[in-house]
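One protein chain omitted, others in place.
Should a chain be cited, it is by its letter among A and B, assigned in written order, with residues numbered from 1 in that chain.
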Amino acid sequence: MAEALLSLRGLQKRFGGLAVTDDVSLDVTPGEIHAIIGPNGAGKTTLINEISGVLPVDAGQIHFDGRDITTLPLHRRARLGLARSFQITSVIPAFTALENTALAVQAGAGSSFRFFRPASTEARLNQAAMAALDAVGLGARAMVPAGAMSHGEKRQLELAIALATEPRLLLLDEPLAGAGPEETERLIGILRSLRGRYTIVLVEHDMQAVFALADRISVLVYGRVIATGPTEMIRANPEVKRAYLGEDDLPLAEGAPC
Amino acid sequence: MSTTLLLVQGLNGLQLGILLFLIAAGLTLVFGVMDFINLAHGVQYMVGAYFAAFFAAQTGSFWLALLLALPAALLFGLLLEFLVFRHLYDRDHMAQVLATFGVILVLNQGVKMVFGAAPLQVPLPDALTGGIRVMEGLLYPTYRLAIIAGGLATAGLLWWLVERTKVGMLVRAGATNAPMVAALGVDIRRLFMVVFGFGAMLAGFAGVLAAPILSVEPGMGDNLLILAFVVIVIGGIGSIRGAFLAALLVGLVETLGRSLMPDLMRLFLSPSEARQVGAALSSMLIYIAMAAILAFRPAGLFPVRAS
Partner (left out) sequence: MRALKAELPALLLLGVLAVAPFAGFGEGYVLTLMARAMILAMAAVSLSLLVGGAGLVSMGHAAMMGFGAYAVVILDDARIVEAHVVLPVAILAAAGFALVTGAVAVRTSGVHFIMITLAFGQMAFFTATSLAGYGGDDGYTLYARNTVAGGRLLENKLAFHYVCLGALAAAWLLCRMLLASRFGRVLRAVKGNPMRAQALGFSPYPYRLTAYVIAGAIGGAAGFLFANATEFVAPAYISWQRSGELLFMVILGGVAGLHGALIGALGFVLLEEWLSHQWEHWRILFGVLLILAVLFLPNGLSGIPAQVAKGLRRG
């Protein structure tokens, strides 16, 4: 197996008496789509928050590309190439889709302590932003304020923003959350087109999407990883079935179990 | 500086701290529970003092004035809540700041219109005139000691209410996580009215206590309000315990700084320079202390809000 791009070792996090992350160790190899699944309250979003730096961990280490990032703040991790999407859409409502995405490009394109030239006239930023918008199918909606977009469009924009930072690791927290059937279809298509080009950690409830996209899956239950492995292995794992999939037996049921 | 003077200044500082606590207590709870910033809380203090002056003049008795001023301050607070504040809970902090700033303009000018710009006097209650010998050679005014005692008793009562009663439990829960309390089916608006009215009454109480020893005049609450903000920031928003300790700290630093700093400066500077630099430094002291505390503990000494 190739050297891990992201590796978690013995992560611990407690909220009060409740262990939400309990001795989690994981390796994400370059180029893979690594899905994290688990029932509600398993601590999936908490884990994403710990990896991206929104929440500090109580114990354990996070290594990114061989570097210990356990105590780095959110913005420093982002600078290293960790991009994330949020479960609850997190765009800048007053900005157009283009400006939202151009801001993400700007993050990786030199100093932002530039005071004179209007940022909206920087062709380099705009071109890269448009490319990211096109990649998610939002090219025609570039000049629409994000606040005025439909929910599905915001999910697409969220993806475009993450892509525009040219990330080395993409943390996607339920990219399909709240999307309708058609939007889901489109988003899955977009995600599939990213396969192999990006290393992705994907938290998702929609099992159909997970099994269609993921190379490997880790199952999180009550803050613990109970199984990690290739998709087919997880599907067949009896312990996983019992702990998680048991509730409606077949993971291929329509719609996400919520 | 003699020990006697130091002790007097210490007691003065304690007394200022007590008044600050009475103002800050309501403010910090209102912040904590409703996330509502109320600049007009200082005018509650002023209104309390004016009620005391008015009722004292009418009845000739400080005690009757105290008895009448408290419910009057409560009603006045609830009236403001009804007319203005409740329309601001859903607005951003900036809107809250401006509208409550407007309330200050109206009320400061309003008392000027009704009572005139000249300061009013409230006579000391007969039973509390004179002084008490605190130690050899130190006679401290009885009334000021009574303020300290009354304030401490009120603080104790407040602690009991917040820590030991059901309403207090809701208030504490509300300060930690207001949406959660609302989700549990508690009428958070009514809870807030209770907190608000009580806070207004406490500030009014501080005004009544201060009326006989400070001049009752328009704008008297403005400076104390800002000190109360400092108290809340240092103590941690929503924390009664933090407000109490920070209020005493601010009261003592403010009072002792003003008397000690010029003397301290005299060690380095000529007397006239020492006076000027000392005065300037002592007026900054409390804010420097605030900055220092915030640099290390951005959420104050006793943070309450769950992050």
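FYI, a residue touches a chain if its C-beta (ideal position, glycine included) is under 8 Å from a C-beta of that chain, and two chains touch if they have at least 3 such contacts.
Keep in mind that what you see is a predicted model, and the values were worked out from it rather than measured.
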{"item": "Hidden partner chain, touching residue among A:Ala59, A:Ala119, A:Ala148 or A:Ala212", "value": "A:Ala119"}
{"item": "Options A:Val91, A:Ile200 or A:Val221, residue touching the unrepresented chain", "value": "A:Val91"}
{"item": "Identified contact with the non-displayed chain, of A:Ala19, A:Leu74 or A:Val144", "value": "A:Leu74"}
{"item": "Which residue of B:Val103, B:Ile148, B:Val162 or B:Met265 touches the chain not shown here", "value": "B:Val103"}
{"item": "Selected residue (touches chain absent from view) among A:Leu103, A:Met149 or A:Leu172", "value": "A:Leu103"}
{"item": "Hidden partner interface residues of chain A, rising order", "value": "52, 54, 73-76, 78-79, 83-84, 86, 90-95, 99, 102-104, 106-108, 111-120, 122, 161, 165"}
{"item": "For chain B, the residues touching the chain missing from this view", "value": "31, 35, 37, 39, 84, 87-88, 91, 93-95, 97-99, 101-110, 112-113, 222-223, 226, 229-230, 232-233, 237, 275-276, 279-280, 282-284, 287-288, 290-291, 294-295, 298"}
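The rule is short, and it goes like this: only the chains that are shown with their structure count from here on.
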{"item": "Chain A and chain B: spacing of chain centres that average the CA atoms, whole Å", "value": "49"}
